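I have a structure here, written as structure tokens, and I will follow up with some questions on it.
For this view, one protein chain was removed and the others were kept in their places.
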Amino acid sequence: MTQKYRLATGGEVDRNQKLSFTFDSKSYSGFAGDTLASALLANGVSLVGRSFKYHRPRGIMAAGVEEPNALVETGEGGYREPNLQATTVRLHKGLVARSQHRWPSLRFDVGVINDKLSRFFPAGFYYKTFMWPVKGWRFYEYFIRKAAGLGACPDQPDPDSYDQCFAHFDVLVVGGGAAGLEAAIQAARKGARVCLAEQSDKPGGQLLHHPDQAIDGLAPAVWIERVLDELTAFDKVTILPYTTVTGNYGHNYFTAIQHLRGAVSSSSQKHCPRQRLWKIRTKQVVLATGAHERPLAFSNNDRPGVMLADSLATYINRYGVLPGRSILIFTNNDSAYRLAIYAARAGAEVRVADSRNGSDGHWVNQARTAGIRIDFGKVVVDTTGQRKVTGAKVMSLSSDGTTVEGTVETIPCNLIGVSGGWSPVIHLHAQGHGALTYDDDICAFVAAGGSKEAPTVCVGAARGCLDLKVSLEQAAKVGAAAAFKAGFGKGEPTKTSVAETVKTGAFSPLWLVPAPQGSRKGYRKHFHEFQNDSTVADIQLAMREGFDSVEHLKRYTTTGMATDQGKTSNVNALGIVAQHSGQDMKEMAPTTYRPPFTPVTLGTIAGRQHGALYSPERKTPMYDWHKDNGAVFEKVGDWLRPWWYLKPGEDQHAAVVRECMAVRKDVGIMDASTLGKIDIRGPDAAEFLNRVYTNAWLKLGVGKCRYGLMLNEQGYVFDDGVTTRLGENHFHMTTTSGGAPRVMTWLEDWLQTEWTDLNVYLTSVSEQWAVISLSGPKARDLLANLVDIDISKEAFPFMSMKAGTVAGVPARIFRISFTGESSFEINVASRHGFHIWKTLAEAGDDYGLTPYGTEATHILRAERGFIIVGQDTDGTTAPMDLGMDWIVSKNKGDFLGRSAFNLPVIAEQTRKHLVGLLPKEKAKLLPEGAHVTMKRNEPFPCSTLGYVTSSYDSPILGHTIAMGLIENGRDLIGQNIFARNLDGSSIEMTVCEPVFYDKAGEKSHA
Amino acid sequence: MTHHFSAASLLRNAFSGHKNWSQQFRSVEPESKYQAVIVGGGGHGLSAAYHLAREFGITNVAVIEKGWIGGGNTGRNTAMVRSNYLQQDSVKLYDASIKMWESMSQKLNYNVMFSQRGLLHLAHSVSDMQEIGRRAHAINMFGADAELLSPGQVREWLPDINLNCRFPVMGALLQRRGAIARHDAMAWGYARCATELGVDIIQNCEVTGFEINNGQVRSVHTTRGRIETDTVGLAVSGHSTHLADMAGFRLPIETVPLQALVTEPLKPVLKSAVISASIHAYVSQSDKGELVIGGGTDPYVAYSNQGGFDEIETMMTAIKELFPNYSRLRIMRQWAGMVDLTPDRSPIISKTPVRNMYIDGGWGTGGFKTSPIGGLLMAEMMAKDTVPDLAAPFALSRFNTGVLVDEGAASSVAH
Partner (left out) sequence: MFQIECPYCGKRELTEYSYGGEANLIRPTPVEAEESQAWAGYLFSRTNKRGLHLERWFHVFGCRKWFNVARNTITNEFVDIYLPGEKPQVDEQAKK
């Protein structure tokens, strides 16, 4: 198919580079420089999408990010992307685009039945029905959900990558139109670090499609080149095309999304990230974000072929596309007359219907001179056509603007260019909680503060200034002032660019075209919000029903909640409300502007942080050995820890049993490197420990180890571990693996803020030490071969520490045990960890040395009744609940959490005690987390006595064991109570002391 | 005066061009005196007003709202309803609320689109598994519903999930009665019924002070004049401390921003709601088709309805990790609310040190789902000056005794 609507010359497209693409499987061609929208228009494709609610046929209305209608899906498989505006998709060779939200096809969409029945589906209809039967909503909802939604989610993972970067600038200029360019160059000339972000492929903004007005006597295109040349010559200037500043998060922190591939397909550039998220901190910001043209509200104003006037001008001048030969322009202001001039120049038949009484503006006069017919006081009341507009019905507007009168003239046309005025793009200003004010001159909201002549941050059209000359003057001042505020120059602009003033006639607000007397459809087809099909009738209904606050109205009618976020509809909706309720626009406030300005790809915000980079994987120095020896890893926080080691033909259960038995009978080796370790030094180190632990530390001998509990200020257990006195003023603290960072922060907090009298220094050394635990009856014999110190029972008793060498490497060896067996925890510098482990593993063959993982560790410790903080305690467990009164010093003075023991919750309440639980049926494993009742099968709902915290099958005992936190548990020892399954059935068990093996605790001393 | 809503009334009105619908709720000027005044026109305040009129026959009631009704956290939340809590008192409270939700559309004659799509709470570690195990058993025992799912069963509910993500999904806690609802509709439905029962809804009216004599509240001062009353209920998420300051008592609350966002609308892709507490994100799909995504709160006190972008990054990385297919979807709109956090992450439904002044607040991130029960309990306190059994554990006095209802307990400590 030829591009029959492409003009022979003109535009920024490269007619030598033909690009083929498909839309709904049909092949077309466009040119390099096209958007999908311009290429579709060039090929005469007017029907592009269907509206959300009524499935009305929709075409292309705009030329940029404000497009509400032309939503398409592009790409295949993992590259598929729904809900893209055809107006912002750059055309590339082989682009595959499809219409969406229609069935079975775009032309014949059964959903259009909703349009035929639209009178039954006014705003908020779903609140009023679908209520019966009581459970019926899920049935209705199934169909409503299928009918709702727009595009479909991709069904494969995204193959593309995304980048992020941080940037600091002195002046961030958002928008590369005339005002943005002038502001940027003024700031750059002062030496400021300037960033100019432009959302489209190249700077220029409106100048790119309004070529008639000279700047500094130059054609706009030449002026743009001149400014860009000068800007790029500055080292400190960053120009970011294809970059949309999407969010203002306050304190001059902005996010911007840069499209890195321009007009190239995703799949052809896999090596290059697709988008980059810029996190920008800037000293000053200039918002030169332009303005969006507003449509006009008349009946059937949504037919394909009804387009925004300036967007139509864009297609003619920037893309060389004239999508129809017979154009009616409907406007309430002068700006649309430029379209009349361009269209006539391109050979179209043009007429203008202007709702105003007249205008003596420059462009109006120019159009008149060109012989274009202009009818003042006329409005379009309706359109004709099905999937494309074929004509407009025009009537006269009464002098007070409240009715239409006279005869209906039907004007045949295949395009209607509408202009209802301009809404400055104040989103970024408003997102930063900037104040807004209504400007009567342009009938729109603008940034408050400053003045039109001396604006603060918004300049040009973004400040409501639609005149090029004044915009450039503003921009020069604001650009130079921004540089000055950032510390550059004196605030005076230099070599200011100058344009001629253009005289324009006054705006006349036209928030809606009155429906003709006796019209049956009234305002039901006056769309003001196109994508969601919100009509003037909907607003009227909402107000009738009491939703008169604009925020209520927005939620009730869904106005402004479409993917375009109301860029073309929000101000019009307010105007309609104001007109309906007789309020002054000055008293109205727009709904909150929420980030992002344009939709942002989820993957771009996630950046590189996914998969292995989602969160760093922490591996101990011995990781490779574990991997090579069958380890299955448990992810504990960021750490990868051996869970168990599988031998060929073994399952998890067999492996864990083998590991447990090896520790009890021979010797096991475990990687305990993940333990938190804190080096504590200083003359007050012992006093410090005395304050953070519940027990006494002053008299601990050098070379001795002690177990400690740390409480939070609520008196509840917070962490535990063994701390060793290495010297008079030097301690080595261990914490739980997961608790290490939190304990470090906690200790620093107390030391720095409350106990400034203490002379103590803390260093986190968790990563500096590899820790290898040898545990079991043969541990000593094995280790004795490799050390240079006496490790006999007598010379090296339980709960002490010695420094020496292991296999020639300096080591600290601790006689502490978490398994209940005689154990040696060998600490060596991390870089030696692998070597020592390997040496031990090889030397251990003769002793039956078996590596064991976290699962076996947990069983072994439970057999001995050792707790795991966080499993056998929760955030409400006091030391006394654990039967650990012995570890709470009564006479050493204050320590963290101590005063909480006075609180009634600890002093007076019934507490849950940690007790042992033995199922009557010896092989029965209690579910961890199961709650407990006194009576068998007590019907649910009922109250709980507590719950099972740990439950294992003990290989050495040959039966299951468990622990639980049970109300008054210690008083129940010897009694039978019941753990309850999810299905309510009961497991009988006997309460006992929480020690199951080696009750005297002798083996660890061996 | 108010129309009954039904398919038939919709049909009838269609033929008269929808010109005969009456106001769903009225915003009026305040009278000089009311039997009871409720401060806060969100879900809880409106529910309290409705229940005062409906259950306790007190209709001389004003609801005072600083902005527009439902405009605070009611209009800003992610509309999940669940009762999968840890503690017995919480499960009972939240489940009582689910039960009220289950018949709300019919009771209010307003479709609040309550949809029990099921809610999955994912576990990513052994300790997560222990935590959901404890919770599932508790929920079951206390009379609500909970099931434990294997990874394979999780996949059946969520075909797009990446079970083998950085922190693999080891299982999930499923609450089938977990639901999503239309948040605005709940507020409007209560407002409509309360209006019909004679309650005055006063919008754009800010409380500036209280007149308290001998420890008893006498009147409420507002930007629209003094309102005499001897019974006041406070239901003002994000402003509880501010109002308590005016009344002269202190609360154990910190007010922090909570952010949420939605993607562009999509055809149905996510059947149930999903929460992953340990990687800080949750997501559900609305009836309109948007994916509604939330995460953790910002950590610091703020009253600006604006959070940090870093929280958004945390949410997006988590969602992409769980659902890699969602990577190319686009975020359309983002916002923040202000939530009142208590030390135990449980609400305060209580008498206050001021006689006949009651509070229903401190709901943290759980206020939307409990609007029905919170309002009902406050209505009972206001009507009878007694504390209902369900509310008793949530008294303000627990912050003197330390007898908390600690919902953070299982996730706040080390492993």
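For reference, chains read A and B in written order, and residue numbers begin at 1 within each chain.
We take it that a residue touches a chain if its C-beta (ideal position, glycine included) is under 8 Å from a C-beta of that chain, and two chains touch if they have at least 3 such contacts.
As the structure is a computational prediction, the values presented were derived from the model and not from experiment.
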item: Touch with the omitted chain, as defined above, among A:Arg90, A:Arg706, A:Arg898 or A:Lys1003; value: A:Arg898
item: Among B:Gly43, B:Gly189, B:Gly294 or B:Gly308, the residue in touch with the chain that has been omitted; value: B:Gly308
item: Option touching the unshown chain, where A:Ser419, A:Thr456 or A:Gln714 are the choices; value: A:Gln714
item: Given B:Glu65, B:Asp184 or B:Glu254, the one touching the chain that is not displayed; value: B:Glu254
item: Positions on chain A where the hidden chain makes contact; value: 249-251, 253, 281, 713-714, 745, 748-749, 752-754, 756, 893-894, 898-900, 902-904, 907
item: For chain B, the residues touching the chain missing from this view; value: 239, 241-242, 250-255, 299-304, 308-310, 343, 399-402
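We adopt the following convention: only the chains that are shown with their structure count from here on.
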item: Centre distance in Å when chain A and chain B are each reduced to the mean of their C-alpha atoms; value: 22
item: Complex interface listing, chain A residues touching chain B; value: 52, 79-83, 119-120, 122, 125-132, 134, 137-138, 141, 144-146, 148-158, 160, 247, 249-250, 253, 255, 279, 433, 522, 537, 541, 544-549, 551-552, 555-556, 558, 561, 563, 565, 592, 594-596, 599-603, 605-607, 609-612, 614-615, 617, 634-637, 714, 717-719, 735-739, 742, 868-871, 873-876, 900, 903-906, 909, 927-931, 940-944, 947, 949, 980, 982, 984
item: Residue ranges of chain B in contact with chain A within the complex; value: 5-7, 9-11, 14-15, 17-19, 21-27, 67-71, 75, 88, 92, 102-103, 105-106, 109-111, 113-116, 124-127, 130-138, 140-143, 146-148, 160, 162, 165-168, 182, 184-185, 188-189, 203, 263-269, 285, 287-289, 304, 306, 308-309, 312-313, 316-317, 319-321, 324-335, 401-404, 406, 408-410, 412-415
